[in-house]
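Each chain you see keeps its place in the complex, though not every chain is here.
The first chain written gets the first letter, and so on, giving A and B; residue counts start at 1 in each chain.
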Amino acid sequence: MITLKELATSQQLTFQGNGDTTLSSVATLEKAQADQISFLANPAYRKYLNNTQAGAVILTAEMADHYDGNALISENPYVVFAHVAQKLNQSPAKAAEIHPTAAIEPSAQLGQDVSVGPLAVIAADAKVGDRCQLGAHVCIGEGVVMGQDCDIKTGAIIEAGCILGDRVIVHPGAVIGADGFGLARDHDGWVKIPQTGVVELGNDCEVGANTTIDRGAIENTVLGDDVRLDNQIQIGHNVRVGDHTIMAGCVAVAGSAVIGENCLIGGGAGIVGHISICDGTTIQAMSLVTHDIKKAGSYSAAAPLQPTKLWRKNAVRARQLDQIARRVNRMEKKLND
Amino acid sequence: MITLKELATSQQLTFQGNGDTTLSSVATLEKAQADQISFLANPAYRKYLNNTQAGAVILTAEMADHYDGNALISENPYVVFAHVAQKLNQSPAKAAEIHPTAAIEPSAQLGQDVSVGPLAVIAADAKVGDRCQLGAHVCIGEGVVMGQDCDIKTGAIIEAGCILGDRVIVHPGAVIGADGFGLARDHDGWVKIPQTGVVELGNDCEVGANTTIDRGAIENTVLGDDVRLDNQIQIGHNVRVGDHTIMAGCVAVAGSAVIGENCLIGGGAGIVGHISICDGTTIQAMSLVTHDIKKAGSYSAAAPLQPTKLWRKNAVRARQLDQIARRVNRMEKKLND
């Protein structure tokens, strides 16, 4: 429970309307009640603004001019919404508890106020920083080093030797530090290359549910600070990802690729191994990157959706495209002669 | 063990041949023995019909005219096969058992005849309906509400507050209710938006192995009744999926997408966020949907497979396609003048 005025002060923002309005939670414009605060960031939802019942709305100054109700004014309503939602969502801290069913090796070192859920495993020589929370069924491998305030959710697995910074969030079912896919072909079959590196995650990284990040083959797989990975992503061995880069669900990054800082990688995109992508690059959804990208910007590859009947005809022609282009060249020459 | 005649009666179907033939299990046409029943639904397997050793075969009336052996007659042999296979596969009900190693909070409420596997976790205030079966290592979060006759398989995770209907099947390693991927970009990095909604699954939903369904950001992520998801699928926060829609493996649905009823989404397809797909839509495998679909039908995008040598030439031209089209326009104009 906080008043609009208090909220404005805490966020160093101005407001319009009744500053004494009390707000207890966040909601969408459509569903908000009188004690809730909403926001407008996506213009597609502008139609809901006039009829919202929200106690206050986070708006740009320009939008606020067209709105009579209570508003918190910011150039970036979405970021302010994020901060406000965090503030209103704070639950009273639970007392840290080590569940009696957890299997913790005596040589593991737990910091102050660490919580460990039911049936979690902490292997020998692991170090878990202050105030970390390990959910039910989490497995922390031998010699893992984890900073402070990490949140490792249900069933997440961190394999031996991996190194996590502070405030890292690992979502359920994620696997950090499985073997990379390193195989050499001998006459009679594949020979496995021992994967002796680890995974290093910087501060404030987030790893989505069922995402996998492989350990390095010789050197390490390294994510910088504030790298955010959605669910079902695969990061191959020895990949390096720069600070603040973000990847949507189901991205696949092959071994030894290097991705710069502040990149946005769209859902289902693929990045082949041993290439570099420069800082500030955006890759659109389901695009395959096969070469270095040296110039920041937005890149796309996905073929456009079409009615299947039309697609069938076009797909036939796509296979003849080089031929068609050559015929166009010839005709042009003929016409110009 | 059931006779062909009894089977026909139970399914309200007619049969041809010896109704006293006893049948104990199902098999393919190729491998079936005299006490097994098979079916023919895919014309590609018609060649196996004449030589089958099956005790009976489920056939359309038209096909049965060309077959001398015992047959169960139906317009839809595949559906009848499904019902018959279920009937013949019924194992004698095991006595419900709570494994002594399961970690169940005292405030959790378990219905009648609930089974809980070894080392499963049921958190505080969770409600598990009658006859639910929870496999080994299943984790049920705080306050989860689960209907009757659900089957939650090995190592599946249902996070706090999620709501499941009756007869929901969750396959191994699936994660229901992880945080959605909600981040706002501030000057110095990403700010996490608390994900305060849950996941609601209707009756008869099925969630594949290692599939992930994120909880809503503010409101809920909602799947209707009889939604069937294969393995390795990612469903983003606040997605809504209509009744009877089915998705093949590795589909990715981004946040706030709305998918209608009775849709078929092919394997590896991608659906971007904040769009709508109408009832009865089919999306072919590995197609990316980037806009609303307002007309039911089949849609495709995936580029056609080619020998790599040819593909290289065509790929160069694909990048020049707009130029080629403009040159065609110009030539046409010249020719028509």
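Quick note on the criterion: a residue touches a chain if its C-beta (ideal position, glycine included) is under 8 Å from a C-beta of that chain, and two chains touch if they have at least 3 such contacts.
Note that this is a predicted model, so its numbers are computed, not measured.
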Overall copies of the shared sequence [whole complex; 2 in view]:
3
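One rule holds for everything that comes next: only the chains that are shown with their structure count from here on.
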Distance from the CA centroid of chain A to that of chain B, rounded to the nearest Å?
26
Under the stated contact criterion, what part of chain A meets chain B in this complex?
25-28, 31, 42, 44, 76, 78-79, 81-83, 85-86, 89, 99, 101, 117-119, 136-137, 153-155, 169, 171-173, 204, 206, 208-210, 225-226, 228, 230-232, 244, 246, 248-250, 267-268, 285-286, 302-309, 311-312, 315-316, 318-322, 324-325, 328, 331-332, 335
Quick one: which bits of chain B touch chain A in the complex? Just the residue numbers, please.
103, 119, 121, 123, 137, 139, 141, 155, 157, 159, 173, 175, 178-179, 181-186, 189-194, 196, 210, 212, 214, 218-219, 232, 234, 236, 250, 252, 254, 268, 270, 272, 274, 282-284, 286-291, 297-304, 306, 310, 313-314, 316-318, 320-321, 324, 327-328, 331, 334-335
